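The complex appears here without one of its protein chains, the remainder shown in place.
Chains here go by letter, A, B and C, matching the order in which they are written, and residues are numbered from 1 within each.
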Amino acid sequence: RGGDTVDSSSNRNFLVTLSSDIRSTNPGVNRDANTDTVMMHIVEGLVAYREDGTPGLLLAESMEVSDDGLAYLFKLRDGLKFHNGAPVTSAEVVWSWRRYLDPATGWTCLSDFDGTNGNRIEEVRAVDRLKVLFRLNRPQPLFLSQMAAINCGAGAILHPSSVDAQGHWRTPVATGPYRLVEWKRGDFIHLEAFPGYVPRMEPRNGNTGAKRALEKHLTFLVIRDAASRLAALDKGQVDIMPEVPAAEIRQIGHIKRVRLVSAPMLGSYGILVQNQDPLLADGRIREAIALAIDRDALANIVNEGTAVGNPSIVADASVFHPPASILGGKPDLERSRALLREAGYDGSPIVLSTNRRYPAMFNQALLVQAMCRQVGLNIRIEVLEWAAQMDRWRAGKFQLLSFGFSARADAAASYSFILGNRARSPSKVWDNPKALALLEQSLRTGDEERRHELFNQLHLLMLKDVPYIGLFSPADINAVREDVDGFESWMFGRARYWGVHRVREGAR
Amino acid sequence: MMKYAASRMLLALPTILISLFMIFFMIRLIPGDPAQIILGDVDDAGALQRIRAELGLDKPLIVQFLLWLRAISGGDFGRSIALDSPVGDLLFSSFSVTALLVIPAVAIAGLLSVPAGMFSAWRQNTHTDAAVVTAATAFLSIPSFWLGLIVMLVFGVKLDLLPVVGYVSPFDDFGEGIRYLIMPVMTLALVETGVFVRLVRSSTIEVKGLEYITHARAKGLPELLVARRHAFPNVMGPTWTMMGLALGGLLGGAVVIETVFSLPGLGRLMVEAVFARDYPVIQGCMVVIVMSYVFMNLVFELTAPIICPAVRYS
Amino acid sequence: MAPGSPILRVDRLQVSTLAGRRIVDDVSFDMLSGEIVALVGESGSGKTTIGRAILRLLPNGLACTGGDIALRGESLTATPPRELRKIRGGSIAAVFQDPMASLNPSLKVGRQMMEALRLHEDVDAHEARLRCLAMLERVRIENPQRCFDDYPGKFSGGMRQRFMLASVLLTHPAVLIADEPTTALDAIVRREIMEQAVELTREVGTAILLVSHDLGMVAQYAERSVVLKGGRVMDQGDARQVLLQPRVDYTRTLLDAFPERALAGGGSTRRSPLVRVRNIDVAFRKSRKSILSRKEYVRAVRDVSFDIRSGEILAVVGESGSGKSTVGKALVDLYKPSRGEILFANGIERSGGGKGGARTRPQVQMIFQDAGGSLDPRMTIKQAVAEPLRAGGIAAAAERLRRAKDMLAEVGLGDDMHDCYPHQLSGGQRQRVGIARAIVGGGDLIVADEPVSALDVSIQRQILDLLKQLHSAYGLTYLFISHDLDVVEELADRVMVMQRGCLVEIGSRDAVFDDPRHPYTRALLEATPRIRRVAPSRYALASLTNRHADPPSGHRFDVPAAEPPEHAVERACMVEVADDHFVRCIPSVECGGTAGSREEADSEDLP
Partner (left out) sequence: MKKTNLVVGGSIIVIVFAAALIGAIGTPYDPTQIDAADRLAPPSWSHWFGCDEWGRDVFSRTLSGAAITVAIAGLTTLLATGAGTIVGVSAGFLGGWLDKAVVAVMDALLAFPALVLAIAMTTLLSGASLAPVIALSVAYVPYVVRVVRTGVLTIRQADYITASSIMGNSAAYTLARHVAPNVVGLVTVISTAIFGWALLAESALSFLGLGLPPPAASWGGMLSDSRNYFADAPWLAVVPGLAISFSLLGVNLLGDGCRDLLDPRMERA
């Protein structure tokens, strides 16, 4: 059967699945993970993440940082074109960034650049046709990293014709290797290779490097239903199915001529612990819970063996992942029981809230419950609907919350999920001044060594306070048909289809 | 006739208004903030406020309701929060999908069940009758989502006869579109057949006891003619309105089948909108659902006398 | 075909249920072409079954288990189905009892008429149509064209029965089986239909098998009649002979069961009025076509005035829809008169014009036509009869039950039955319960709306006797509503005749029956042949005595309009034509008008 699928399909579009429709084609404004995945093929920023998660140049040919770290001068590569054929000049860069910085745009990441969190861009100015200057209010070691952030639309440089006269979004006129042909709501998004695209010289590397659209026609099929997604893959109706949920790995094992491509991902799954709760205010009980959990077993079951346990909030894939020596997080039922006895825990129920929308969050909750039962912890599972759970999270209204954080390039970003001033944002579960200080420092310095040091300290502190019980960092798993070449998965998990192509039977 | 239709529409108006009112406030009682869902796992009060303002969710409820009513009376269903596109378009495309699923299904069910039902009623208390009734009862006892699952795995995956992936609109590619619709339509049709057959049978049994049927025989008409000419229209009376109800209900209520076969239909659109707290879409869906229900009933009520002249006078 | 040789011969016919019970047992009779043979007998005697057996259309559950049926000498029991179909509707046609049910509501009249014709003779649509229209003319349907192209739904029973007659006779059948063809119709219509049927069949030469339990009608129209009992033939022969000089006891009992006038003269004695009804109107809201159309009313009762004297039996007769029941229901305060007033002897007044109803309700009780429907299916008859006592103010439940049991005993229901539920009783027994319930509370006035019309002759007799007995025993007053003149003639002291919601004639029973004045009353009486006993086991068909009736001087009889304009001023008034005998007239020369003449009517009513 495989043979004829290839024949029948040799002249069709390159098809990949999308678990849900994209929110919009407006990068970094109205978005979700799927939106980002698609948009990363269409738009490009000055800088972009490399394979290892550090920012590298993309549209920019070169960059100079002033000694005081307040001025960034980017020089654009010459001869770049927008999808409408217009040349890429500093003017569009300035226009794009001013647009992002305008609150009316509603850019997701505005608060990282307008001073809300301390960091601000003072001005964006064109120096000449190809040179653009960014001036900052203070040294920002993470400035480039945040520019490249995928959830911010990677600071995409757009042609002003992307919006209409009133400034409403029309369609992305950008510089990516693919350009948008048709978006049929709830159905498919069809891209075609942009002939005017000029790849970089150096080899493909993360979101930058040489991005070649080898397949002329790339179609994202929106298939919400898992079963039909698999069926599609099985019958060779799609070439790649990214973001395989752990639960489906087993079935894919049965499908012929399909292989799994996976890599550890940034991001972290765990349990948020509300220490404002009378019962959980007792550190011993919090620790007891942490000690009751066998992370490796849990990770193994939840991810069908594609991930390992990780007590830290920083992913294994991150350069800042704590060294094994201090990692900790080994289960110790005896000690756990002892702690409970000490604390005089009377078996009163502790509610663990979770949701069904993200199977991993749901399954880990089931397992945590089962494991805690062994030490006599009585955990009740409360299944909320995702939207309701988000409300609870923001309001900090929960005892235990099963949660997963999406990929963030920098460890500091990961910590700031849980660490912060509870008075200002109740969603923060960790309000330890010492920890806050450490985080602040990590944001101030650009020195790698120093930052490693700071993050390790933070990790140890977290193990002590137990505001968050890290369980594992997920793996990015993709099902790829065997006749497809060049697909690589990476820590951000957002699938990339440039440099990917189908090998015709003959070529085999 | 037209006057009657008009007055019936007038009568339906309060119904529609009440239901819209109920749904409008109900969905806003549901915990969960669309703005936060858009933001995802980012906790940023400022951004939240901005988005809520954009969505006009900061106005008092009653104002929102009245604004919305004015808008839809002008045909403007607003923009989807989650999908950032005109709700009108979403409704149109998804409704067309559902219609393509439901209308053929009900039609097929009707075509199957009327002969079957009348036949078994004519053979009342024989083995044929028992067999038909049992089969019908069995059909309506199988949950559609299970039936759908089985059908899909047998015909779609194991036998590899039909595509299982989502949906291709017959308007784009007719042949292909049909192939995509076969399984869901069949599943739905089977379930509905179960319902209809029993209905047709019971109303046939009623009719065939009446004097004019005996009289038709006394005229010397052959059984087939008696059944076709004399029983059929009177049986169709109740059946027809029933089908109208079924159609009206299914047009909004085919969620499960749509989920199983992942069809981008109205039900799916609404369920996902509910999850995403996409108020404008939910409201839009409700308008369509209520309208199609009311409208279908009206259409079938008005056409009933054509199918079964008896109802005109009763 | 040799004259005298029977066209249809039924020979030792046997029909039994699957269980083996004989429904029809060794029934034999012949039919000569063009003659009318009647099957008579009480309900359940197998009349319908025989008719069906001849058509070979027995309901499933019944089967022909013996004997033979021969049409023109050829046996029908042997013929194969397709042959049989040729005969059905062709040589043998049928008309059934219920005209409402025997036309298909979903097919146009014309279509149904032509069906048989085109099935049995090869005629094209056009010719068929012409023949149908011609036939419709013959049965005196005005505007046949319209009827032909219309659905049966909105036609009256009489019209429909005419359609049926016309359509079955189209094919000139040799035999017409008419199962109670007119039972559901009003007297006058019934007469017309029968006349037409006879006339037509004479022409066509069709023989009619007339199934009926109306002996009067049979005696009038049938040549020969077959008397059945429990599926067996009791007696047969020349209709008049068999019925008017009965040879067998069964026929005699059957005839004796018929009501007849008590020779002791009716209630000529004047008693004080118990209730006075004065110019009441009762109007009903017509169901509106759509909310856009305006409200319309039908005046079911128009300007009716009469008295009910204590202890008398006042009968109300009239065609269906003439407002009899409405008058009755107004008396029991179910409907409020929209105009006029109802005054009770005990000073309680119910008046129209929104002045609200009675504060304390006088003891007016009601007996219903459908006794079964008037009893709560989930109450034992004991409880049902005890119920009025509760409202009557008897607190102790035990006491109520005791009284109820006594009452039930009195209407002839033994202890063993007191705990039955209505659906376990026969029609007659149910009516007894209804009666018991009506009088247990000791009511002054009892409105009986067709209490016996749903019952079979012999049961009817028992109930009538019971009513009479209770009447004398308790000195009750009845308003007795009925369209059955026989019954009225037997029971009533006085009779009031209604037509189209108006009172057209009122007077003592003898006056109204022997000396009817109003044209409608006369038509009514002419239309109903009644069997009278002239000597022991000697009977005769009663007919109207004096032929003509003149309107009182200076007046002409008034026939109420069918659809009077709303709030039309009634120019007509009741004029006394003889002692205590009033007729609806219009003064030809403008006399004192309604008021004046009513004064005289009132004055002599007052004690």
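Here, a contact is a pair of C-beta atoms (placed from the backbone, for glycine too) under 8 Å apart; a residue touches a chain by one contact, two chains touch by 3 or more.
No experiment lies behind these values; they were computed from the predicted model shown.
Seen in the complete assembly, the chain not on display touches A, B, C.
Considering the full assembly, A:385 is the residue among A:114, A:192, A:332 or A:385 that touches the omitted chain.
Screening C:56, C:418 or C:437 against the full complex identifies C:437 as the residue touching the chain left out. The residue touching the chain not shown here, chosen from B:82, B:132 or B:250, is B:250. Among A:366, A:436 or A:461, only A:366 touches the chain that is left out of the view. Residues of chain A in contact with the chain left out of this view: 226-227, 245, 247-248, 250-251, 254, 297, 301, 356, 362, 366-367, 369-370, 381-385, 388. Seen from chain B, the chain kept out of the figure touches residues 14-16, 18-19, 22-23, 26-27, 29-32, 125, 130, 137-138, 140-143, 145-146, 149-150, 153, 249-250, 252-253, 255-256, 259, 267, 270-271, 274-275, 282, 286, 289-290, 293-294. Touching residues on chain C toward the chain that is not drawn are 332-334, 361, 364-366, 368, 370, 372-378, 387-388, 390-392, 423, 437, 441.
Assume only the chains that are shown with their structure count from here on.
A separation of 89 Å divides the Cα centre of chain A from that of chain C. None of the residues of chain C touches two or more other chains.
The set of chain A residues touching two or more other chains is empty. The residues of chain C lying in touch with chain B in their complex are 55, 57, 82, 84-90, 93-94, 96-98, 101-107, 115-116, 119-120, 151, 153-154, 289-292.
On the chain A side of its complex with chain B, the touching residues are 1, 21, 23-24, 26, 30, 32, 103, 106, 108, 110-111, 116, 151, 185-187, 221-225, 227-229, 231-232, 234-235, 237-238, 357, 385-388, 390-391, 393-394, 403, 405-406, 417, 425, 427-428. On the side of chain B, the complex with chain C involves touching residues 3-4, 6-8, 10-11, 210-212, 214-222, 229-230, 233-234, 237, 308-310, 312-314.
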